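A single protein chain has been omitted from the complex, and every remaining protein chain is retained in its original position.
Entry: subunit A
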Amino acid sequence: QVQLVVPMAVVFGPGSVPRDLPRPLPFRDVQEMEISVNLRSSVTSRYEMRYRSTTGQEEAALAAATAREADAALYPLQDTTLGSLTMYVVPETSSLLPQGINVYVGKHRSALVRAVGSLAALQARLREVAQVMSFTAGSIAAALSDRVPDGRLSPDARRNLKSSLGYEITFSLLNPDPKSHTVDWDIEGAVNRYVKPVLDKLSLVANFSVDSQILYYAVLGVTPRYDKESSSFLLSAHSLPHVINPVEARLGSSAASLYPVLNFLLYVPERSHSPLYIQDKDGAPVSTNAFHSPRWGGIMVYNVEAPASPQASLPLHVDVDVARVMEVFLAQLRLLFGLSREEVPPEFLLECPGNEGLADWELDHLLWAHTVENIATVSTTLTSLAQLLDKIGNIVIKDDVASEVYRAVASVQSAVTKLSLGHLHAAFQASKEAVTSSERAFFDPSLLHLLYFPDDQKFAIYIPLFLPMAVPILLSLAKIVRETRLRKKEPTKMD
């Protein structure tokens, strides 16, 4: 049974303390919530709240003009361990939060919450904020998507990448028509400027490697439809699933590593097919001209502007506007990691993470989900290993495999304990170790079940013995049957 404990500090600013507090500040309180995954298993989430009033420094920080300034000033005063949250309750009439906004979530691990009349209402609001900043029932279900029954999973849940120790990000520029376009992109600069900061932040979650390539004569699998009205070519939403396959054959596998690959393709359409636009399900053009494929990556179509004079010499030189492209790709990257900001109630205001591309609490969000997923993966791996052993009795478990299994079990137990103590980082590290050990044990070459002689074949070898021996037995059985039948008939004959 997994229990996720979120340590949470609720700090009341002057004039924001609800009147119906059960005890004088400071005091502690616990709220539990159960997230059921399937019939047999469920995950409990437990918010350990510490209510207190502000210190002098915090009071000074909260007196800032805007919420952003207050957030920046409060940051050095907070508990910055991974997974912990700090909520500052500001008075109902506070001017820190704009009109109509009740919750401001900062860049780090804190939020400003507008006070409501009663404690119960405040607690409901706090719970909502805590879920946004740590995990929701939906994000946990997505992490455990292998165990959730099919019908109960939202379609978005299958979009998220599986947890892994590392990811490879490949940017590919597809130029199907090098005769007409010479396309250049400053991918090195773009990666350093836009992708690197995000990945540096994400390096806590996994290892990332980035590379890029240019592929020529790589065409999409679908011929776009010509639209006379706009004199452009259109790719409709229902044809998009067929686009990727022929391209994928050219992408090249990551032979040198076992990590999953995230592909981001920039497609510069042929001259005879441009401009090319992607249509959504309703037939309207997609503003970004891009789409993503769950657990695979994203594709963006980059149209080349037609030259002013038709007799301009070919090939046309194209310099890709990498800022525009990277904006789309980074948004897709966030989507693939399940860090979408769309599912937030309207009364919430989320601070833009700035150059880092990722707020601290979003990182926590990822860590919670990945830790839970890792624990589930380990238990699945070890269960199937046990099933294999049950099926083949004479399989040999070598000492190193056994020690890996023991290590996996120990690590996964420690991860569960750390989770129930609220130590997110330690729990994540332990779960990572558990995954490594369990995979190493499961994929050990000595455990290949084909190495063992199946019992049905042993039986087949002795067919020359069993078959002739069965013949007299069967014959006499047949004789017995015939005789009993005769004996039954005889009395009727006597009549």
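For the reader, a short list of remarks on this structure follows.
Heads up, the rule we're going with is that a residue touches a chain if its C-beta (ideal position, glycine included) is under 8 Å from a C-beta of that chain, and two chains touch if they have at least 3 such contacts; residues count from 1.
Following the convention adopted for this analysis, contacts and distances are computed from a predicted model.
A chain of the complex is left out here; the name its UniProt entry carries, from "PIGT transamidase", "Diamine acetyltransferase 1", "WD repeat-containing protein ATCSA-1-like isoform X2" or "Nucleoporin NDC1", is "PIGT transamidase". Residue in contact with the omitted chain (choice from A:P24, A:P149 or A:P472): A:P472. Among A:S53, A:S209, A:T380 or A:T436, only A:S209 touches the chain left out of the display. The hidden chain makes contact, of the residues A:G56, A:G100, A:P445 or A:P464, with A:P464. Listed by residue number, the positions of subunit A touching the unshown chain are 170, 178-179, 184, 186-188, 191-192, 209-214, 216-217, 249-250, 252-257, 315, 319, 461-462, 464-465, 467-469, 471-473, 476.
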